[in-house]
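These notes concern the structure reproduced below.
Shown here: the complex without one of its protein chains, the others still in place.
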Amino acid sequence: MKYVLSFNLNGLPVDTLVKATDTLLDVLREKLNVVSPKRGCDNGDCGACTVLVNGEPVRACLTIGLTVAGKNVQTVEGLQQDGKLHPLQRAFHEHYAAQCGFCTPGMLIAAKALLDKNPKPTREQIVEGISGNLCRCGTYVEVVEAIQAVAAGKYKE
Amino acid sequence: MKKRGIGIAVGTHPAGLKGGGDPSQAQIRLKPDGTFDLLNGAVDIGQGCKTILRQLAADELDVPLENITHQNIDTDTGPMCTGTFASRVTFMDGNAVLAAAADLKKKIREWAAEYFECSPADVEVANNKVFVKGVPEKSLSMAEVGAMVNWGGKFLVGTGAYTPGPGQQFDPDTGKMTAIASLAFGCCVAEVEVDTETGVVDVLKLVQVFEVGKAMNRLLCKGQNNGGAMMGIGFGLTENVCPYYPTMDFAVQDLTDYVITTAADMPPVMVEDIVEVPHPNGPRGAKGYSEMTASLAGPAILNAIHNAIGVWVTDYPATPERILKALEAAHA
Partner (left out) sequence: MAEYVGQPVLRYDGIGHVTARTRYVDDIQLPGMLYIKVLTSPVHKGIIRHLDTSAAERMPGVAGVITAKDVPGKNAYGLIPDQPVFTPEHIRYKGERIAAVAAVDEDTAMEALEKIKLDIEEQEPVFDPFKAMEPGAPLVRPEGNVWEFNSGKTRKIRFGDVEKGFAEADVIVEGTYTTATNDHAPMEPQVSVAYIDETDRLAIYTVSQDLYFHLGMLTAIFNLPMNKIRYIGGTVGGGFGSKNDIHCDHVAGLMALKIRKPVKYRLTRREETAYTTKRGPWTFYFKDGVKKDGRIIARYVKTVHDTGGYAGMGPYVVDKNSILVAGPYAIPNVWVDGICVFTNKPPASSMRGFGIINGTAADQLQTARVAEAIGKDPWEVHFINAWREGDLGATQFKVEAAGLIEAMKRAAELAGIELPAHLKAMSSRGR
């Protein structure tokens, strides 16, 4: 049995046929070919699949796809505006906050969720904000520095 | 009670396959507009070889970095590389890239010698130009050379290979084995706080310094240094696939129970630096080192635990259970 799932993806409406058991990660990656959310564990442990649903960071692998019906889903594909990198993208690049890059989309989304709510976080708040995102390359120091730089206004247009 | 301690650890790490015999190759070709393609077979697993191999090629060819592309996409096009392991790519592939660039420069000089009607020895390839030494009017931009070479029916490709030497076997009686491409060094100082009630260890500060020969890219080194520390902290404190080793009972299943270091577990103070003692055979003096960045934090932390609580935990990882048992044994 399949259902039509309609939602807003990075500002554009999408419709797709899904099974009741498909996770949001399955829907995005396998049905819609939106591959920035990564399948690191499929178990809620790593954060590589983090996306925004109505502005809230969620683990796409733990979210049933049908629950996003009518909602706004944001992924790294939607971070660039007018062809320009988002300040967090620039900061991550310039701070070497991506090594292999596999955890990076999840990290960027976690960082965006944090700064959207709290534009001037303390170091501790930043660490907390990304502590659910595992990076086996160990870029945490650089990720924190990049987010601090954005929070300090260094990447304003 | 919370007790603080400091511990140190030092180490060394070789580049490349034990005993040698692990070559790498590289290829650089001149395009019709005077830009270059660098091809090799090393894999970028995040360490940054796509970045530093271009840096080496640009320096050796003396051309702008933007003028060099790098591709390592497949085995149809990529020359041989034994692999991305054993901290070997900077050293082996770096040397191969330098050799390929030198070979291409030689071929450009030979082509230009014919064009300028002089000896190849008088031709200089520098500053993105090709010219005859001391004769300013005999000079071409690399763009002009690229066009004339390629549209003139020539194809200039520089190839280079590097091997640290043929594979060497151990002497069966003495273990003699003299082949070591390079040795890098490191030192780590860890400061910890141990809760003697719970056995929980907080790493407060980690200082790591690595002697790398020559840093190709200081900020990529920083990423390795801090990233290796993340893995070293896990090695020292949490990571254990078989907690009831040697049995397989309760072997971990996934990232829920295989506990790797998170951002919140990182020491609030992370200090890293490099020192450089250039290696005679390394590309621009570089050594291979980045595996070692994971090796020192663990023992430095265990030494710091001893410094804090006065008892030795000699089994890695130093879990709260092991620390409490060691304390108990000491007080029994």
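We just call them A and B in the order they show up, numbering each chain from 1.
We take it that a contact is a pair of C-beta atoms (placed from the backbone, for glycine too) under 8 Å apart; a residue touches a chain by one contact, two chains touch by 3 or more.
Being a predicted model, the structure only gives us computed values, none of them experimental.
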{"item": "Left-out chain, listing which of the shown chains it touches", "value": "A, B"}
{"item": "Given A:Lys2, A:His93, A:Arg123 or A:Lys154, the one touching the chain that is not displayed", "value": "A:His93"}
{"item": "Sole contact to the chain not displayed, among B:Ala100, B:Val130 or B:Val189", "value": "B:Val189"}
{"item": "Among B:Ala113, B:Ala161, B:Ala179 or B:Val200, residue touching the chain not depicted", "value": "B:Ala179"}
{"item": "Residues from chain B at the interface with the omitted partner, ascending", "value": "6-14, 18-19, 41-46, 48, 50-52, 54-56, 58-59, 61-65, 70-76, 78, 80-86, 126-127, 169-170, 172-180, 182-189, 191, 205, 207-211, 213-220, 228, 231, 234-235, 239-242, 245-248, 251-255, 258, 260, 271, 273, 275-280, 282, 284, 287, 291-292, 294-296, 298-300, 302-303, 306, 312, 314-317"}
{"item": "Missing-partner contacts on chain A, residue numbers", "value": "29-30, 33, 35-36, 38-43, 45-46, 48, 75-77, 79-80, 85, 89-90, 92-94, 96, 98-105, 108, 134-137"}
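As a convention for this text, only the chains that are shown with their structure count from here on.
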{"item": "Distance from the mean Cα position of chain B to that of chain A, given in whole angstrom", "value": "30"}
{"item": "Residues of chain B touching chain A in the complex", "value": "44-48, 219-220, 222-223, 226-231, 254-256, 260-264, 266, 268, 270"}
{"item": "Chain A residues within the chain B interface of the complex", "value": "40-41, 43, 45-46, 96, 99-101, 123, 127-128, 130-144"}
